[in-house]
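Missing here is one protein chain; the remaining ones are kept as they sit in the complex.
So, chain A:
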Amino acid sequence: MNNRIRIMTEIAIIAALAVLLNAIKVYEAPFGGSVSLVMVPIFLLAFRRGIVPAIIAGALTGTIKIILGAYIVHPVQFLLDYPVAFALLGFAGIVKINKNLSLKQKSIYLTIGIIFASSLRLLSHFVSGVIWFGQYAPENMNVYLYSLLYNLYYLVPEMIISIIVSIFIINKIPNFFIREDN
């Protein structure tokens, strides 16, 4: 079996699943930030296939979100908020989860990977916020603090929920999400 084609179809379907989960709001915060499980499929692909396929799946998810209708307020903002932010989630694959790990170890590794990748996504949204809101905000306003708080406000709950759900999934169907190459 040609592994390249299989990885391609998995990337495509994982991106579709992420876009689908993105539309199911677990809860909606005021001021637009909403929490969904959009990150979970990308994380799980990262644990299954490694960093590169997950980065591609993330970039695809972001691009599909643009094609389906996104809001663009600045040329750099649209790159950082969509393809780049989601592509960075693929870095959850820096941790390798293999069969020999105990349940507790798996959960710890997974949490480290997800926190690392979510921080990268936060960084991308943060920079984007500073750039585009800096264009529109009055000069005496602290854009850095505003962008950081706004993004933390929905990303932290989203990350926590993603960790909980991912731990559940990886313990229920471990064979799906363990790297096959080691």
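List of remarks:
As a convention for this text, a residue touches a chain if its C-beta (ideal position, glycine included) is under 8 Å from a C-beta of that chain, and two chains touch if they have at least 3 such contacts; residues count from 1.
Throughout what follows, contacts and distances are computed from a predicted model.
Per its UniProt entry, the chain excluded from the display bears the name "Energy-coupling factor transporter transmembrane protein EcfT", taken from "Beta sliding clamp", "Biotin carboxyl carrier protein of acetyl-CoA carboxylase", "Energy-coupling factor transporter transmembrane protein EcfT" or "Aspartyl/glutamyl-tRNA(Asn/Gln) amidotransferase subunit C". Considering the full assembly, A:17 is the residue among A:17, A:42 or A:114 that touches the omitted chain. Take chain A: the residues that touch the chain left off the picture are 1-2, 5-6, 8-17, 19-21, 23-24, 26-27, 31-32, 37, 40-41, 44, 56, 60, 63-64, 67-75, 136-138, 140-141, 161, 164-165, 168-169, 172-173, 176.
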